[in-house]
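Only one protein chain is missing from this complex, and each of the others stays in its spot.
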Amino acid sequence: MRDRDMKQHRAILVDDYVHGRIGRRDFLRKAAVLGLGAGILGSGIARPGGQLISSALAQDLRPSEEVLKWVKDVSSPFRGTTLKLATESTPPSNAIKDRLKPFFEEASGMKVEIEVLPLEQVLQKMTLDIASQLGTYDLYYIDQSWAASVSQDVFDPREQIADNPDLAMPNYQIEDFLPALVDGIAKYEDRWVGVPYDIPIFIMMYRKDIWERMGFEAPGTLEEYYEQAKAITDEMGPDVYGATGQMKSGHYSLECDWTAWLWGHGGSIFGPDGKFAGNDERGLEAMEYWTRLVKTMPPGVHGWTWDGQGQSVAQGVAASMMSWGEFFPYFDDPDETKVSGLMEAVRCPPPKRALRTVNQTGYGEIPGVAHQGGSSLAVSKNSKNPDPAWIFMQWATSYDTQVLITALGGGTGPTRASVYDDERIIANRRVGPGTTRHLDVVRESIAKDMGSEPDLPQWAELSNDTIPVRLGKYFAGDYGSVKEAMDDITEAVDEIVEG
Amino acid sequence: MPWLAPLVAMLVVFTIYPLIYNVWLSFHEYAPLKRSLVYVGAENWITLFGDERFWSALSVTLSYFIVLLVVQLVLGMLIALLLDSDIAGFGVLRGLLSLTLVIPPAITGMMFLLIEDPEFGVLTFVLDILGVLDSTTPILATSSTALLGIMLADIWQWTPFMVLIFIAGLRSLPQEPNEAAMLDGASALQILRRITLPMMSKVIAVAVLIRGIDLLRAFDYMFVMTSGGPGTSTYTLSLYAWQQTFSFIKWGYGATISLVGLVIVLLLANLFIYFTRVRW
Partner (left out) sequence: MIVETAATRRTRIVLAWLVTGLFVFPLYYWVTTAFKSSKDIFNIPPSVWQFSPTLKNFEEVFGISFGYLQRQEVGMGGGDFYMTPRLIDSIVVALGSTALAIVISTMAAYSLSRMDFSGRHHFVNWILSTRMMPPVAVAIPMFFLYKDIGLMDTHLGIIIIHALMNLPLAVLLLKSFFDDVPREIDESAIIDGATRWTIFRRIILPVASGGIAATAVLCFIFSWTEFIFVLTLTQTGLKTVPVVSSSFVTSTGTAWGNMAALGAASMAPAFIFILLVQKQLVRGLTLGSLKQ
């Protein structure tokens, strides 16, 4: 049995047990065959209604004494400092804010204030802070689409390590960050805009039960995915739709969906000449595909960001989504969703033809079916406490902390290679909230499928407004044809880029 | 007059200073590379008049203003006439209506976002059953209905405000003219048109003024419900200015848009005060 199949069987088995389809004895016998140690039982699988993670496990998940000792020692000159950070409400930020921050505060004697806001507001606060050179935030949470705009306003972590060896965390291992993520999220030209902090990335998540009932395999091509989605919508709609989307007009999420289909058809946002390339033959083909696919989605997609999209799957309205892998652990939570244990994660279908390479695109755009929406964490150059902020940043992005973030149920993909192999993470591969059973797919997607948006200072405006506003108009029927819509986008984008 | 001094001092800080600052700002623009403001002359003003999105925001703002003012005025008056009675329990009804006023508009927006959700929303469900709108037309994601979806939240929140004002007005009217007219055999409708409404004119004027000012500055609902979409169909001047200022750090252009917004409100409000002869 191949490794991957084995994992799948385990997941199904665990799922059957959790849903009461097989008895405990049966489960243990089969589990042994699949090499699933009895230990996994202790790590918190329970029947619905019971407690989902045993508190014993949660208590075991404490920061290592070694790390805390380093924090304590290195922070001694900075006791009493207050650090401020504005972040989107993402799993890692929440895990730090709720669970892990007290450990850091106790050891360091510093106070960390984390302001949690929706992404748009985080970015507004950050740009205002930069523009006014206020220095009210010591650390910035930087969505990758903004990396270019702020690259001159934050410290390069490699320089911080080199310039200040006394403050460098032993075994921080900056090279442990997945190289693909460093390239795609943190790097702008030759600078590192902080280190990769979280990595939501597109994976294919689908309802195993529905797929089985329809006699389908996981989609092997984009075209097959469309056929399957259409068949499901035809068969089960309007109760269940085959696919779903995050297509709120004028919202960044709509641009994210667009790039996935664009790249998937071998297209790119920019050409090597720096001009908009989304309206070339491949771009139009992608739009045509997308227009067809939208018909298999719930009508609500035009008003949803990732929020509504995730809920449509969680509540059983949509049978699949090619979107942020972060949602997977949430889907497995039987308290919150109707699909716990029913979801399966696989890589996105391969692109229709060979992807363009970085040389065939503009501004460092890296085409790939798996759109990434990662963020980096960096110390602001406007900060009045750059050294304490750097200590916090190292701690927050260290191996030990990242393991805890992932194991505490955040379920977001770790940005460090070593975290994927940690036994505490592997132990969480069971059906239930905060599962990590999708992380192998995430890791593979990062390595093989990842697509990254271009880096240019105007990108924030283009991706948050220019493109999604016009795509929204297209889907609302305001243009006569796809071509007309894409021509309009071309004109608007080129005008902004040329400034 | 020392009694007025604190008020005048605070209002100067609150209005004169921002006003001058905005005028100054509208001739400058933030330069990202220099990290500072640079003088750009009249460029922002020139851009503004050729900016399609500005005109679209202006027309959205004005239609929002006109439609809601009329709807809230008429609906408010009708409900006020309905509730202006001493029948047992009507006091409770008036109390219940005033509940909508204490909810922050930003939360009202979220509330209606849930109610109007195309899959899970209770309104969508009801409209679907009634056959008004089937679930393939998501209210807030369709250009033609998005503004209506937002208006619904505004109507819900502010019609009771009008109702309460009008009831107060109705209750303070002298009864004699009504009674005299009834003895003369006038119908209820005639009494309303000839006697009640004219006597209520000042109350109505004040209500229109206060509501009108707020409607022209509408922001909270679209900010949380649609962020201006789909396309540009729910961008008001305030929201467009906000976006330019805070999302794109175009402070100068944002200020220019805001100033136009201010001029429009000032103009309309003062014309209104002049023609209706509202005296304080």
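Note that the chains are named A and B in the order they appear, and that numbering of residues resets to 1 at the start of each chain.
Heads up, the rule we're going with is that contacts are C-beta pairs under 8 Å (C-beta built on N, C-alpha and C of every residue); 3 or more make two chains touch, one makes a residue touch a chain.
Since the structure is predicted, the reported quantities are computational estimates derived from the model, not experimental observations.
When the missing chain is restored to the complex, the residue among A:V67, A:A95, A:A277 or A:V493 that touches it is A:A95. Across A:E106, A:E217, A:D335 or A:E423, the residue that sits in touch with the chain not pictured is A:D335.
Residue-wise, the contact with the chain that is not shown comes from B:L19, picked out of B:L19, B:L48 or B:L148.
Seen from chain A, the chain kept out of the figure touches residues 51-53, 55, 58, 84, 86, 88-91, 93-95, 97-99, 113-119, 121, 125, 128, 132, 134, 136-137, 200, 239, 306-307, 310-311, 314-315, 317, 324, 326-327, 330, 333, 335-338, 408-410, 433-434.
For chain B, the residues in touch with the chain missing from this view are 1, 3-4, 6-7, 10-11, 13-15, 17-19, 21-22, 25, 79, 82-83, 85, 87, 89-90, 93-107, 110-112, 114-115, 119-122, 125, 156, 159-161, 164-165, 167-169, 172, 175, 178, 182, 188, 191, 202-203, 205-207, 209-210, 213, 216-217, 219-220, 223-224, 237-238, 241-242, 245-246, 251, 254-255, 258-259, 261-262, 265-266, 269-270, 273, 278-280.
The criterion applied here is as follows: only the chains that are shown with their structure count from here on.
Centroid to centroid, with C-alpha atoms defining each point, chain A and chain B lie 39 Å apart. By the touch criterion stated above, chain B contacts chain A in their complex at residues 30, 32, 35, 117-120, 135-143, 226-233, 243, 246-249, 251. The part of chain A that touches chain B in the complex is made up of residues 120, 123-124, 127-128, 130-131, 133, 149, 238, 248-251, 298-304, 308, 311-312, 315, 317, 457, 460-461, 464-465, 468-470, 472-473, 475-478.
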